[in-house]
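Just one protein chain is left out here, and the rest sit where they should.
Right after this comes chain A.
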Amino acid sequence: MQRIDRWLGLLMIAGIATACRPVGTAQIQDPRITLARVEVVAYYAWPTPIPTPTPPPAGTPTPTPAPPPPAPDLPLGLAYIFKIENPNDMTVTLDQLKFTAQLEAKKDSQSAYFSVHAPIVDEDMSIPPHTTNELRVTFFLSSRIVTTNLAVTSGHKLKEMGLTPGAVVEAWWKGIGDYAFGIRAAEGTAIFRTPAGERVVTFEGEFRK
């Protein structure tokens, strides 16, 4: 029995040593974030051009023509759905996730991505061990704001491609239903709280039909 007691004592010490060792960062693997898909959650159709009226016969007095309508300001709701995989034996908590939403503009053989939004998610989300959670990030774009945004951040680049901000926005609003262009999550950063402290993970992803 003394031998059994000794074994139990050793077992206890081993248990303590295993269980109470500090959880080092080496034990924690970075959670993996992938862009699963992008959905259109709200769509407002781009207005059809107003047909030019037939000119009146010569000599008919005409009223002062109305000024052209301003560029439309249409919302477009998008949702990025991310898969967040926790490969660890312990729960980790998503503290913050942010990224830059980018859409592809094309002209002939040229193609480039342009930033349209920088969503941030601050709500906490716990991810159990060896589990993949899904996170839906929904945001709305305004066609007018995106147009000005393109002009101030990428105007010269668009000009070099032979495009204008207005034409690009119109193509995006008209083509989004068919996913006629690439959609990206760029400059992504997620911050996790883990038993070993904070972990910062970068990510990016592209979605095409």
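By definition in this document, a residue touches a chain if its C-beta (ideal position, glycine included) is under 8 Å from a C-beta of that chain, and two chains touch if they have at least 3 such contacts; residues count from 1.
The rule we apply is simple: contacts and distances are computed from a predicted model.
Participant: Assuming one chain is omitted from the figure, identify its UniProt name from "NADH dehydrogenase subunit M", "Leucine-binding protein domain-containing protein", "Cytochrome c oxidase accessory protein CcoG" or "HEAT repeat protein".
Facilitator: From the choices "NADH dehydrogenase subunit M", "Leucine-binding protein domain-containing protein", "Cytochrome c oxidase accessory protein CcoG" or "HEAT repeat protein", the unshown chain carries the UniProt name "Leucine-binding protein domain-containing protein".
Participant: Given that one chain is not shown, which residue among A:Val92, A:Ala105, A:Val137 or A:Ile183 touches it?
Facilitator: Missing-chain contact among the listed residues: A:Val92.
Participant: Of the residues A:Pro72, A:Gly155 or A:Gly182, I need the one that contacts the missing chain.
Facilitator: A:Gly155
Participant: What chain A residues would touch the chain not displayed?
Facilitator: Here the touching residues of chain A are 1, 4-5, 8-9, 11-12, 15-16, 18-20, 23, 89-93, 99, 116-118, 120, 122, 124, 126, 142, 145-146, 148-149, 151-153, 155-156, 159, 165, 186-189, 191, 193-195, 198, 200, 202-204.
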